[in-house]
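Of the protein chains in this complex, one is absent; all others appear in place.
A, B and C are the chain letters, set down in written order, and residue numbers restart from 1 in every chain.
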């Protein structure tokens, strides 16, 4: 047992941290994350050059990483700077392209010359794939898709979309479409970054798999792990900001950090953050094992709880300043809150744990 | 709208408070509550003389009270002194005897010359009556009961038992048996006072009603209201004890009441106690209305949550001394904790609220 | 003990309900229900509607143009307004300055100012908090130095709600630096168009604009604009802190939020079934409903008491804490009911022909974030706990 990062990972993590600190100072991040195109499109190639995308898939699939710990280090750094680049959608898409042997696409995405996103969820199927209504119809060799996909992360900045749709056989298949063939409504999210609604009206598609349910679940779990790691990075920073604020802010003639009630509350945050870090490590170690679903569900549940606590307590302990757009802490708090809602919230994950526990 | 007690109720409440303070000082209570017969049998007649039992049923049923507020004032005083007399079982029994027009019994119980208890729950039917397995068999005019009743509060000190049993028609009937006809195993509870397991092996019984389910529910709700009021009384006292302890106990050279973290925690207790008081008033006002079930379920849920918080925080803030048998506070904490388990705990009550809410 | 409203109170409720039914437009109620930002015109027109019935200044005595209601009536009025999705009355003139003038103002001040509050001529805002003096109000630094018949004011106020619409601002300013911190503070009325005043918007966490910074540079104000006694403004500040705090629990607003939440949970589907049938989610709604039921009763206990005397500071602080916790929990549940669809900015969620969320819930995340302010502004919940602790421990 060993909790040290390998040298390779430490290098990626260090260089990514330096790059993001340099290129995404928080004022810049706040400026770009809420206005179209909701990220800094020019930077994508540089991130690819740093090897970030290659780190997300394994060597035999064309990358040079792909383990849970690789995903975690990339997204933890993203969390530290609230980087709004559409990495989540590309992570999930990349892993699906890789799983179905689309090596050209994998190479292009790793090189930064193509971007993709995964379109799974729908207004009445936000938490699992069982209620997917988008349908795939086959006519000879040609497939077309009809339906509506919701909250497609990175869908605003993708060349191709991977769409989960119900096949005539009743299975969940995975299809690739050109983004421009769909009706795409892009928007900013309240915590920054973009997503899209995707309307599909007989859109012509390429079938990657007619029975992709379990593979899609694995890609979603990779995404959930990424969100956990992102949250850990954001929590660390927000906790530090809160601590600094408490030490600097004076009330009743002394720093409010000297008030025991606030001290104990910050201690409780710190404990939950350690727990969040631990469960994320646990999930990262399990993401390629049979224990994947349980470990990831556990992690995202705990992250959801810890993130909410950290966000709410940080804002409360900051007082008014924490309520302002101008103060970076408010954006960390929003991100931590809204991460929970992505790819199934803490109660959805708890339900998975309960199901796997009683099985 | 008016939150003052009537003069009659204030008189009962005042005289009961004086009586209990005089007769059940906490050292005495701790001595009697845990050893057979788990209460002070000599005192029952005096309580009856004070009019406590008469206060629990209405005038047209032979008493002189019977409203929710009457129940509440009696049990709040019981809670303040942790009085271990088997009043809960008698309350529920009395209301059932009254509901089914057994005026001789009602009179005897009010006079303190007879005691009863309600035997409803079973090992696999602890929360509602739907799973009751105890069976009633009719042969001519004669009924016999067979089965096993569990946690019969006051069953250790009753002359007659009212037993809920399944009739041949599949309904829940209510039957009266002589206590000595059953196999009774009495025991102390960890928070004081007694209860009994009741084995029934073809015990001859009198049928009060062949379809008593809803009436039994109403009696149980009266019991739940009583438990809520008892908890409010106990919480008030335990909070005061905790406050006094914090002000008197010195650590690091000053009273621990000066530590802000502890102050804020005692404030949070105080708020929950006010909420508990309010929801109990709400339930007391609703116990004879169509809103009874919802109001009582709400009250007992909140009481369960508040009681646990108050008990755990009081022990924690006392430190070691709160862990000792000798210190009265530990018995208040136990009572507050275990009240939740009686007649359906906070989650059982929450389930009732959910059902009534969605209906 | 009698938990029923009197027949008179029931009749009053019916009267209010019927008035709202006839006078609150569907359009305005929908805006309120959907959590959309109201414009100045929306608010002014609603104030005028209420004033047409003499119901605008709920806490004012009849002689000054109020309806002369007692606390229970005010509670009923508030509850009905919330249930009907009426806009909240902007409190700075009506709920704060009005009562202050009625108690501390000169006859001339009352005669000049009160009617203009009622008829909407003046929109008042509040200049209390400062960057370094939020919950610790007594440490305020904005100076007013006497120069002949004027004060010259320099300093900065912040968190001035709806200051962007205001004609006037009432301020706490420091007129003396001697004595204890609470001494030397005065309560002064200022025309916001006076030279030297600048109002700058503060954008809040969710992206909305409702509070401001107000800067004072050599702002000249006639001494006749002083309310009460110079250097004794702290008395007025304390009066406002304890005045009419029975509405502080927000029971009406939370009741309406609970209604909306349940409607939403019946409408939205998860795993093929209405969300309200999900036991975990339903359990949280039920607990919120129970907490609110208890708070309603706590509030009524205080109200009925306050109809005769004054509510204690302690119980008011309890109502503030629990009321905000409950409201924030309801907001949290509404946001979570939507799942990921809560994420887009409200306007973007509804734009185009691919709306992400139902209109009445599109602002749920924005409301959740915005309402984090409830436990911070107006004396943070930490300050409220300190107040209660002082009462409990007598320290």
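Convention: a contact is a pair of C-beta atoms (placed from the backbone, for glycine too) under 8 Å apart; a residue touches a chain by one contact, two chains touch by 3 or more.
Everything quoted here is computed from the prediction, not taken from an experiment.
Enquirer: May I ask you to name the displayed chains that the omitted chain touches in the full complex?
Expert: Visible chains that the missing one touches: A, B, C.
Enquirer: Using the touch definition from the top, which of A:276, A:293, A:317 or A:333 touches the missing chain?
Expert: A:276
Enquirer: For the chain not shown, which residue from B:1, B:26, B:188 or B:357 touches it across the whole complex?
Expert: B:188
Enquirer: With respect to the chain omitted from the figure, which of A:203, A:216 or A:257 is a touching residue?
Expert: Checking each option in A:203, A:216 or A:257, the one touching the absent chain turns out to be A:257.
Enquirer: Spell out the interface residues on chain A facing the chain that's missing from view.
Expert: Contact residues on chain A toward the absent chain are 1-6, 9, 69, 243, 246-247, 257-258, 260, 263-264, 266-268, 270-271, 274-279, 281-282, 284-285, 295, 298, 301-302, 350, 353-354, 357-358.
Enquirer: What chain B residues would touch the chain not displayed?
Expert: Residues 34, 121, 123-124, 126-128, 130-131, 148, 150-151, 183, 185, 187-191, 195, 197, 199, 250-252, 261-262, 308, 312, 315-316, 319-320, 322-326, 330, 333-334, 337-338, 340-343, 345, 347, 350-351 of chain B touch the chain that is not shown.
Enquirer: If you put the missing chain back, which residues of chain C would it touch?
Expert: 279-280, 283
Throughout what follows, only the chains that are shown with their structure count from here on.
Enquirer: Go ahead and note the Å separation of the Cα centroids belonging to chain B and chain C.
Expert: Once rounded, the distance between the two centres reads 42 Å.
Enquirer: List the centre-to-centre spacing of chain A and chain C in whole Å, with centres computed as mean CA coordinates.
Expert: 38
Enquirer: When the C-alpha atoms of chain A and chain B are each averaged to a single point, how far apart are the two points in Å?
Expert: Those two chain centres are 52 Å apart.
Enquirer: Among all residues of chain B, which ones touch two or more of the remaining chains?
Expert: Chain B, residues with two or more chain partners: 260, 263-264.
Enquirer: Two or more other chains in contact with one residue: find those residues in chain C.
Expert: Expected reply: 382, 385.
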